[in-house]
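Note that one protein chain of the assembly has been removed; the remaining protein chains are unaltered in position.
Every chain is named by a letter (A, B and C) in the order it is written, and numbering of its residues begins at 1.
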Amino acid sequence: MADKKDEKTKGSTTLEDLRRRINAVNHDLLALLNQRAEIVQEVREYKERNAIEIFIPTREQEMLDGLVEANPGPFSDDMIRHLFREIFRASLHHMETDKKQSLRVARKPGAPTDVIKVGNREVGREPIIIAGPCAVEDEDQMERVAGRLAELGVTFLRGGAFKPRTSPYSFQGLGEEGLRLLEAAGKRHGLKTVTEVVDTRTVDLVAKHADMLQIGSRNQLNYELLKAVATTGKPILLKRNFAATLDELIRSAEYIVAGGNENVILCERGIRTFARETRNTLDITAIPLLRDLCRLPVIVDISHAAGRRDILPALARASLAAGANGIMVEVHPNPGLARSDAQQQLDLNQFEQLLGGLTPDLLDLRPPAAQQSAE
Amino acid sequence: MADKKDEKTKGSTTLEDLRRRINAVNHDLLALLNQRAEIVQEVREYKERNAIEIFIPTREQEMLDGLVEANPGPFSDDMIRHLFREIFRASLHHMETDKKQSLRVARKPGAPTDVIKVGNREVGREPIIIAGPCAVEDEDQMERVAGRLAELGVTFLRGGAFKPRTSPYSFQGLGEEGLRLLEAAGKRHGLKTVTEVVDTRTVDLVAKHADMLQIGSRNQLNYELLKAVATTGKPILLKRNFAATLDELIRSAEYIVAGGNENVILCERGIRTFARETRNTLDITAIPLLRDLCRLPVIVDISHAAGRRDILPALARASLAAGANGIMVEVHPNPGLARSDAQQQLDLNQFEQLLGGLTPDLLDLRPPAAQQSAE
Amino acid sequence: MADKKDEKTKGSTTLEDLRRRINAVNHDLLALLNQRAEIVQEVREYKERNAIEIFIPTREQEMLDGLVEANPGPFSDDMIRHLFREIFRASLHHMETDKKQSLRVARKPGAPTDVIKVGNREVGREPIIIAGPCAVEDEDQMERVAGRLAELGVTFLRGGAFKPRTSPYSFQGLGEEGLRLLEAAGKRHGLKTVTEVVDTRTVDLVAKHADMLQIGSRNQLNYELLKAVATTGKPILLKRNFAATLDELIRSAEYIVAGGNENVILCERGIRTFARETRNTLDITAIPLLRDLCRLPVIVDISHAAGRRDILPALARASLAAGANGIMVEVHPNPGLARSDAQQQLDLNQFEQLLGGLTPDLLDLRPPAAQQSAE
Partner (left out) sequence: MADKKDEKTKGSTTLEDLRRRINAVNHDLLALLNQRAEIVQEVREYKERNAIEIFIPTREQEMLDGLVEANPGPFSDDMIRHLFREIFRASLHHMETDKKQSLRVARKPGAPTDVIKVGNREVGREPIIIAGPCAVEDEDQMERVAGRLAELGVTFLRGGAFKPRTSPYSFQGLGEEGLRLLEAAGKRHGLKTVTEVVDTRTVDLVAKHADMLQIGSRNQLNYELLKAVATTGKPILLKRNFAATLDELIRSAEYIVAGGNENVILCERGIRTFARETRNTLDITAIPLLRDLCRLPVIVDISHAAGRRDILPALARASLAAGANGIMVEVHPNPGLARSDAQQQLDLNQFEQLLGGLTPDLLDLRPPAAQQSAE
């Protein structure tokens, strides 16, 4: 139908004419695309009613073959194949986006960060500090740490009872005894406790003793464990795997929320890169990105990110400045004697100095990155 | 206009009906998309005739705004924006693809690998071995290496005269004197010579002495140097930067070919990853991928990939098995005394053993990966 | 005691004199170091007899302080601290090396690769091919794959029944029903079966149905799962985590062997890097390095390394050329219809072509890298 117009204008056409014609085609395309979307929607409903598999790849192939056969050009057959794949994918993407926006952990535009209650603390509303030794070693150690933390106004005490260790011959934690020491120290000093869980079979045991369960970096992609901790209802501290994308982290959180447990806190802890000067590379961009994509609070484990003591004050400041909802840091009464991660744990005085560097401006919790963003 | 049909079919429609309707819409879309492409083509020609900038982003924005305003649904405004961006991008991609397929270094479907002549050697037709010390150090060293290489049937002699070194205080090569020693050793034993060029100002000097110019890993993205070596007409050995994507490598080759020099050989040499056991991680997949994407021969510098001696025989075999057109390896008469890269250079006997592991099957040059691929 | 000599020689000394004196000091140092080692050994025995913690960091600090205080120079205090830390570390390293060499999975110099028997197949003696679909989907699919594999002389059938998936809403495998379909298909065609285990609680179930248990990439560092599979006695296929160092992989194998199960096969499957063209980057150097460090057979999962079909033949050839004891590859009767990993599975004809590219030279299993190495 456009042929006659084409003939007429070819010689004397102006840019304005051409643009008008593109606009007209655009609006015809708009109508057709929506019409197509309506029919696809009908197909979907039909299939759902009749319990038929929604996506059938061969069907798509048949459509493409028919279109290419009928293609008059100037688009090449390849380009037509490409464009219709885009249109098909757009439809799928549309459904996917529906699903993704309906990821239960996704942040709805303008929505605030979730507030996770742990005892009387509200994670997500005010920045938190989680501190304590890498591993629970004995009562004296825990008493010295917990006492000082309480004096300094810190309210979360960490300490590993089940330690995943690279070598089967390394100290693997005190197990249940460690859980008891941690719980007792927390109770004596009014601190909420956090400890790692490493096996579906001991989830209930850990949940009995601790206020918050930690999924370690090595287990972020251990989906059976994620499903198991979901059933406890306890707040979960989900650490990012050292090579996971943000999307993988968010979907791991979704496993827990889909399992019925909304109390999830994300934790960036450094990623593996070519860099040699630190144990991992702290991915500072993960903080604003996660806060934008996800409604859950985000904290930073600066100790594992750095793997060394000297730069921890700078990383604590940077994390909060980037919008983190808190930090986790390893503190030991005598790091030189620690049974694991000796080189990255702060002693109690060093920890106090670190706290001193967290100026009020940094502790005044930033609004979500999305809101302070430039776009 | 589709409303009436919709009404009618909603109740008793079958899947077959719905599919027929999708097919009809598909073919209407096909016609409109091609019609749009024709008008876009006219716009482009008009602009070229009138020297107007082709891509005007504000124009795209205006179109999108108009379409969203007119959008009746069910696609959301965001989805319409997305779909039309896809259509606009498809047009741009079409032009881009035109350009990319017309990247002069791209392999046309079914086309053979270029054969680069260096003297009487045909790189790309038969696998080549390039061997020699990291740096040219003195006449005796070069004589011992060149003599043995010639005996072993190797025909390419390498040796650095200008050495890029991390520290300003390290040995930086013998410079012009090194070029002369390399050239003389090559001439005495009938070997073709390869050496690195590091500065636009010394390109002509190096070209005067060497049969092939090497662009080192640090300079793959030094576009001014690429333009400069293009003008020499000499065969260029272009090493991949240790963190470059394959696309970046191919486009660096395009700089040389666009500069009028078709004689380019690509060289994979390992990339930086978290792995610690080797100096770099040999990206073996780069071999079939580069051979598929690009018409130029591809060789592998196994010495820099590994940074250690013991695994070189395995890497030499793997590289050829993956379809490489040759390998480069550092050989020194006395590696323990080498002034650079001592730990990765083979001595002459070790090199002979490595050659012994290259069974005839591996030296029978594979067809391009594209042809032996499973698709 | 050396003072007088010093005085005398200062003027007229020759290089030979100086070297003689260094030699003398060297031999005095040799005696003292061994003497020190003997006493350290005594301390260790004493502590073991008396159940005292062996390593006391404060003790080391005291010794260093004392030595620095007594240091006459010319070595700076820092250098003395450094040198003695080296000597202390050498002692510790000595004990560590003892432990490491006594890692049960370490390859003793000159020792052959372990042969793992799976039915009548001897993994480690002859190269193996493991093939089959990503996920077990239904009986027809398994029948078509298993039948063709048997015809082609392949003897290992893979297929996932428990699938770890990034999204909680993706197809998670058929579970126990999948195990039964896999087992039945294997039995009908005389194939040994391999399938993944993902939870300590289902280890026994999987072990009941499959001939070999696979630890997937996400679970390589899930030490509780490693301990659990050790107890089954079944051959274990241990896949490398996508960001694990080789040392971490070897120590994960040690968990299984320390748990009483010697039948472990390592599997390289690609690592995460900046590269975008493939799903992962196949770390080809892992093959000779693992074979050198460890006595266990090493195979390569080329499908997950590549994430795309077209380069699989090149990767299969390269893996065997580098010394791999076998390859694993995903094969599906109709990849376009696969419920997971559609883009990387070969169809049955493509798989047959891939096998055709494995020339006899490549299937003639290489001796361990260590033996063919250049050193």
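Everything that follows uses one rule, which is that a contact is a pair of C-beta atoms (placed from the backbone, for glycine too) under 8 Å apart; a residue touches a chain by one contact, two chains touch by 3 or more.
Keep in mind the model is a prediction, meaning the values are calculated, not measured.
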## Note on the structure
Where A:D283, A:D301 or A:D341 are the choices, the one touching the absent chain is A:D283
## Note on the structure
Per the whole complex, from B:G119, B:G147 or B:P164 the residue touching the absent chain is B:P164
### Query
Contacts of chain B with the missing chain: which residues?
57-58, 61, 99, 164-169, 198-201, 218-219, 221-224, 241-243, 247-248, 251, 254-255, 258-259, 272, 336-337, 342
### Summary
Across the whole complex, the chain not displayed is touched by chain A residues 243, 245-246, 271, 273-278, 281-285, 287-289, 292, 305-306, 309-315, 317-323, 346, 350-351, 353-354, 357, 359-362, 366, 369-370, 372-375
### Sites on chain C contacted by the missing partner chain, in the whole complex
2, 6, 10, 13, 15, 18-19, 21-23, 25-43, 46-47, 52, 59, 63, 66-67, 70-75, 79-80, 82-84, 86-87, 90, 93-94, 97, 272-274
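Operating definition for what follows: only the chains that are shown with their structure count from here on.
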### Query
Centre-to-centre on C-alpha atoms, which chain is most distant from chain B?
A
### Query
Copies chain B and chain C touch; is their interface built from the same residue numbers (over half shared) or different ones?
same
### Distance from chain C to chain A - Cα centre to Cα centre, in angstrom
29
### Summary
Per the C-alpha centroid definition, the whole-Å distance linking chain A and chain B comes out as 35
### Query
Got the chain B residues that touch at least 2 other chains?
273-274
